[in-house]
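Report on the following structure.
Yeah, one chain of the complex is gone here, protein chain that is, but the others are all in their spots.
Entry: subunit A
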Amino acid sequence: MNLCKRAFLYSIRKKGKTLTLLAFLLVMATLMLTCFSIQSATETANANIKKALLGYFTINGKQLEGGITEEVREQILGIDGLSGRYTLRSYSYAEYCDAEGNPLEINTEEAAQIPEGYEHAGKIVANSNSQDDSYFTEGGFELTQGEPITTEGGNQVLIHEKFAQRNGLSVGDTMLLKDVEGKNRTIPVTVAGIFTNTKEQDSIGIAPSYDLYDNIVFTDLSTAASLLYGTEDGASVQYGDFYVDDPDELERIMDEVKEIPGVAWEDCTLTRYDNDYQNAKESLEGLQNIVFIAIAVVSVICFLVLALFLTLRLRGRIHETGIYLAMGISKGSVLLQYLLEVVLVAAIALVISFGTSTVISHQIGSSLLSQVTSETYETVDLTGEHETAGEPAEDLNLAEIEVAVSGEDYAMVWAFGMALCVASTALAAYPIMKMKPKSILSQMS
């Protein structure tokens, strides 16, 4: 009779012992698989947060003569780790006139002061896409008519609805922007859209007239370049926001940017923006650490408990071992039989554990993740202020995270579980296997 048959017969005829071992192994496999699943889910959550809370850095090149040129931007975008997404911005001031050159009315009633020369002037905000501007993404500005301004359209502006009403302007009308620094630069522009603000301006009564929401005009980069630098190609800008794939890489990328030659980097300010990610990361890293510790603790406990259980089990089988040895069955064959019995039961436990851990990991994992997720939202402050947030989980793609048992986790637990069974059986059988057959038989009798 070969050892496989002996192992099989033992397993099916010693039902109580087999079921006890099965219960032990099932609990262990479920625990391990659950821990691995939660770990995978937190990794996915981390990856989603990286994608959602894009880190970026801003280059303030306001002090640079000629601004941030296209050539520099190309070199920056060539650095490894940049997502390719970027926004360019320039700020200036201009006097507003109608198509005939007559000054337009601005809101002066809520201003703290009206600087001389700015009686008909306001702030000009230019960027590569007006919809990406922080006034629209965070400040509560909303386009009510017309189209946003992009790099494709030239000599276009977005004006506030109150400014439009005050001056009888509508989409498609023409107005003039005149520089306020006496450089005699006048640029005719077309009203491409009208916006409004959904949040009240905090600085009413303390801001100068040109900074009031009503008096801000959004335009394209080429128009701003004409005003600022007297060029029309829009190649030079004051500010650039460059987004990265992995916020953890920001430091390295910023260091590489500063290595780009031909730029007076000492006159520039580079600022990193990854606070949201760093805050969210802390919560997730906390969970990851807990799961990692749980895996380590569960592994050690599983090994010790299994070794102890098998030691007691094999101690009760010294008699049987002695009989086998007396019959000339080798120690290796006896050890393999005992190992095979454990492996057989472990295989069944691992198969069942797929179902049990799927249920448990979903329950525990969802609860843990939702706790961490809510902490994350509190830290990134998306829940209250961001109007477009709606369901906050959607913003970070955390709602889609399912704590499920993956094939990779399952394979890992199989490999780990089997290794644990082999090690535990070897450890438990070692004291018996090192004895001489006569000693075993003496203990038998």
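Going forward, contacts are C-beta pairs under 8 Å (C-beta built on N, C-alpha and C of every residue); 3 or more make two chains touch, one makes a residue touch a chain; residues count from 1.
Here is the rule we go by: contacts and distances are computed from a predicted model.
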item	value
Name under which UniProt lists the unshown chain, selected from "ABC transporter ATP-binding protein", "tRNA N6-adenosine threonylcarbamoyltransferase", "Deoxyribose-phosphate aldolase" or "Phosphoribosylformylglycinamidine synthase subunit PurL"	"ABC transporter ATP-binding protein"
Sole residue of A:Ile206, A:Ala296 or A:Ala326 that reaches the chain not shown, by the stated touch rule	A:Ala326
Contact partner of the left-out chain, one of A:Leu9, A:Ala99 or A:Ala112	A:Leu9
Residues from subunit A at the interface with the omitted partner, ascending	1, 6, 9-10, 13-14, 319-320, 322-323, 325-331, 436-438, 441, 444-445
